[in-house]
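Here it is, the structure in full.
Yeah, one chain of the complex is gone here, protein chain that is, but the others are all in their spots.
Each chain carries a letter (A and B) given by its place in the written order, and its residues are counted from 1.
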Amino acid sequence: MGVEGIGARVARKEDKRFITGKGRYTDDMKVPGMHYAAFARSPHAHARIRSIDTSAAKAMPGVDGVLTGTELAADGIGNLICGWMIKSKDGTPMKMGAFPALARETVRFVGQPYAVVVAATQAQARDAAEAIVVDWEELPAVIDLNYAIKKGTLQLHPEAENNVIYDWELGDSKAADVAFAKAAHVTKLDLVNNRLVPNAMEPRAALGVYDTGDENYTLWTTSQNPHVARLVISAFYNVAPENKLRVIAPDVGGGFGSKIFIYPEEIVCLWASKKTGVPVKWVADRTEAFLTDAHGRDHITHAEMAFDADNKMLGLKVDTIANFGAYMSLFSSSVPTYLYATLLSGQYVIPAIHANVRAVYTNTSPVDAYRGAGRPEATFVMERLVETAARELGVSPAELRRKNFVRTFPYQTPVIMTYDAGDYEASLNAAMQAADYAGFGQRKLEAEKRGKLRGIGMSCYIEACGIAPSAAVGSLGAGVGLWESAEVRVNPIGTVEVLTGSHSHGQSHETTFAQLVSQRLGLPIENISIVHGDTDKVQFGMGTYGSRSGAVGMSAIFKALDKVEAKAKKIAAHLMEASEGDIEISNGEVRVAGTDKKLPWVSVALGAYTGHNLPAGMEPGLKEGAFYDPTNFTFPAGCYICEVEIDPQTGHTEIVQFVAADDFGKLINPMVVEGQVHGGIAQGVGQALMEACHYDTETGQLITASYNDYTMPRADDLPSFKVSTTETICPGNPLGMKGCGEAGAIGSPPAVINAITDALGDNSITMPATAEKVWRLAQKATMRQAAE
Amino acid sequence: MTKVTITVNGRAESREVEDRTLLVQFLRDHVGLTGTHVGCDTSQCGACVVHMDGVAVKSCTVLAAAADGTQVTTIEGLAKGDELHPVQAAFREHHGLQCGFCTPGMIMSAVDMIRRYDGKLDEKTVRYELEGNICRCTGYHNIVKAVLAAAETMQGGAKKAAA
Partner (left out) sequence: MYETTYHRPKSLAEAASLFSSSGDATYISGGHTLLPTLKARLAQPANLIDLRHVPELKGLQVTGDTVTIGAATTHREVAMSADVKKAIPTLAALAGSIGDPAVRHLGTMGGSVANNDPAADYPAAVLALAATVSTNKRQIAADQYFTGLYSTSLEEGEILTKVAFKAPAQSGYAKFRNPASHYPMAGVFVAKHKDGSVRVAVTGAGNNGVFRWKAAEEALAKNFSADALKGLTVDKAGMMGDIHGSAEYRANLVAVMARRAMENLGKLTM
């Protein structure tokens, strides 16, 4: 490993601009003549629009225009789509209700936009948006998931009977029945996976500019995947053809999934710029973010696991209802299906699995992928089941897991996935050792003396990342391919630009991608620039999500580097009159192996561009592109252990220790990887202990619409984490990488809840395990103890 | 409209602004210093923290008119030319940032914290003192590490200066 190559803890190249206040986010962009948009949003969870009167608003100071869904429809702007077709088990396609960017006839969640004001200042736009008068016919709100699917409940979309979008299954229900029939023990659980708000710290923003001169559109936006945004806005929303639309995602302040999707505001800002003749900027305030960013999770599940007399897993049955909110967001349909049920084998050999998933409309904000997307929900089901089973069977949670681990690879699960490589026992052992698992009993006794209840819990997660072979996802209903592209440009003076479709919004690509190039070409990383986030610069890309930038994005760079290297070697061989096979590139030099013949890298680069002395027939230049389509998902896995102390008088839970042992395959920059795990754990702990979306079930108002009510994990809610890695190489990509972006959020919630239920001796708690819930169970536990 | 004069990073900036203008809007929209960010509406997240007359304040919860006549330092005014402030350097060295959005506020809060504690900080205190700054990326682990490291550097620097 070089000092800046693969495996080095290199400080980040992108940091300087962020720590000096020179980052450039969408809201920092200013263009000449720019005006501001404010959206008029539904105050009701469900209502019909009888009429909209915009006359007063249009007369307000500074107003350029007030536009509604009627104008939007007249201009042929298409409805928002869900890009992954899921079919119900009866073969019928999912029931997608119309989702216009500006509601015309009906609003179905609080915060849904129905009109936009463009005005000279943001304050004037907001003043005018308040002056729009709507004659509403309020309708009953359908909020509760179980109520939504009851026969006779008000139907929210004409397409979806009983509000069910699809009723889908995976696995073999007959085989599962047979397995359960011969079970010696069955563990049953009812679980809630609480609804979360992603809460990237940068609120969403968009700046749409229509250039009347050459009829081009430019959109600056807070996006994880600007090319997908351009494709969808062109192909489905009819704003502009792709060659007339440039999408730029500059610095983006966190995404966590919520900035994958194309939202109404982005479409409307572009369209409104043409309608009003001024560049239009919109920035969400935090309450708009709470109301309109796609939310995450929100499942209720009944799950059963069957064991034989030797405590071997025989079968698993899972029945899940997933809340989709009022409309189907861009990738919503894939989350509780192919990103969830396919992971229900966990790290274990389970001969028979059956999962049934119903997706349901309610009058709440749309739900889509949020860090982990489906896999945290699957892991929560599996690891709560296994830990509960261990307690019921009277065996140690670690032993029950060891007994059932997958140990030979590749391993074909009954739910589509083929695990390619892993060593689950290695991460389990590493985590137990780091946590001093054996010393827990002693620590528990010591805590009791201080009046605290101490508990320990573990979670062995697996996830499917990289997402994924295009043909495979295509066969499962995806509307797009999921490859990645890269272009490596060597400049005449030997410096390098890498153009990638993987957008970086915290993941550190500008550093880690440069480390790969540094490793391959032996150049210092300051000579390597990573270019991303602009459709005019980068030809295409599928973007950043699903922990795919390393395994897929860097593999594309790797392939392009292969081509660059091959051409450079040809040139060098020609210049040094050597055989191409003897050329080596390292430390900024190109050498002939076994001789003292060498050329500086810059001579080869310059030679490629002067073209004065190239091999016969060779084109000048040194620039290569590649597309990489993965051959399989990747399968990061690991073991997390959480230890808590509960104050039984208040129910306050303190996380006294959190250990993570992850297998991400090959690491490029361990410091960056650790950072990803830390952040993921914080989000998982947030889900387990404090974060929850509360809707008023009568009115459908979002109660948790600010940081005064939605509990964000803060520095004093968390400990320092003990993280480490084990390594099995991923055979599916040239770098052996698996991906590390989501693991923390996937593995941690069940570890926390297993620890709390261990401390309380009560398995009934739901997430988030708030102080009051914990206090109530702690009271029961104290009473139980007193009775004994 | 009110004429407001604020000395920002050592330079007097006078603007005619609406009375409802917030200090953060004055800095971002009128002076053009976009390093100070807005992450919430309720004074919770701390992305907007700047120093006003030498102490950390949330610039989303101060009217520009109320800040008239004050001295304000923003993230852009922290480094001395190319020389990073020790807190900035520590955030980089310890990977105390990912997306960078909360970072300016975090750094300004950390500088203020280290000053108030004269560099004598431990992990528990740093975590408590950061309660007014929310980060969604780092889980705070490396931020805490960076603040502690910077405090030590700055204390070392102070000791050396005293000696």
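Throughout what follows, contacts are C-beta pairs under 8 Å (C-beta built on N, C-alpha and C of every residue); 3 or more make two chains touch, one makes a residue touch a chain.
Note that this is a predicted model, so its numbers are computed, not measured.
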Residue touching the undisplayed chain, where the options are B:I6, B:V49 or B:A90: B:V49
Identified contact with the non-displayed chain, of B:L33, B:V62 or B:I143: B:V62
Hidden-chain contact residue, picked from the options A:H694, A:K722 or A:K780: A:H694
Listed residues B:E76, B:E93 or B:E129, member touching the removed chain: B:E129
Absent-chain interface as seen on subunit B, which is shown: 2, 18-20, 22, 41-44, 46, 49, 52, 55-58, 60-63, 65-66, 68, 109, 112-113, 116, 129, 131-133
Touch residues of subunit A, complete complex, unshown partner: 123, 126-127, 130, 287, 649-652, 690, 694, 703-704, 707-712, 717, 770-772, 775-776
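Everything below uses one rule, namely that only the chains that are shown with their structure count from here on.
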Separation of subunit A from subunit B, taking each centre as the mean of its C-alpha atoms, in whole Å: 30
In the complex, subunit B residues that touch subunit A: 18, 20, 28, 32-42, 44-45, 47, 74-76, 78-79, 84, 88, 91-93, 95, 97-104, 107, 123, 126-128, 130-131, 133-145
Interface residues, subunit A side, partner subunit B - complex: 11-12, 14-25, 27-28, 30, 123, 199-203, 251-254, 256, 283, 285-287, 505-508, 671-672, 674-675, 678-683, 706-708, 712-716, 718, 720-721, 744
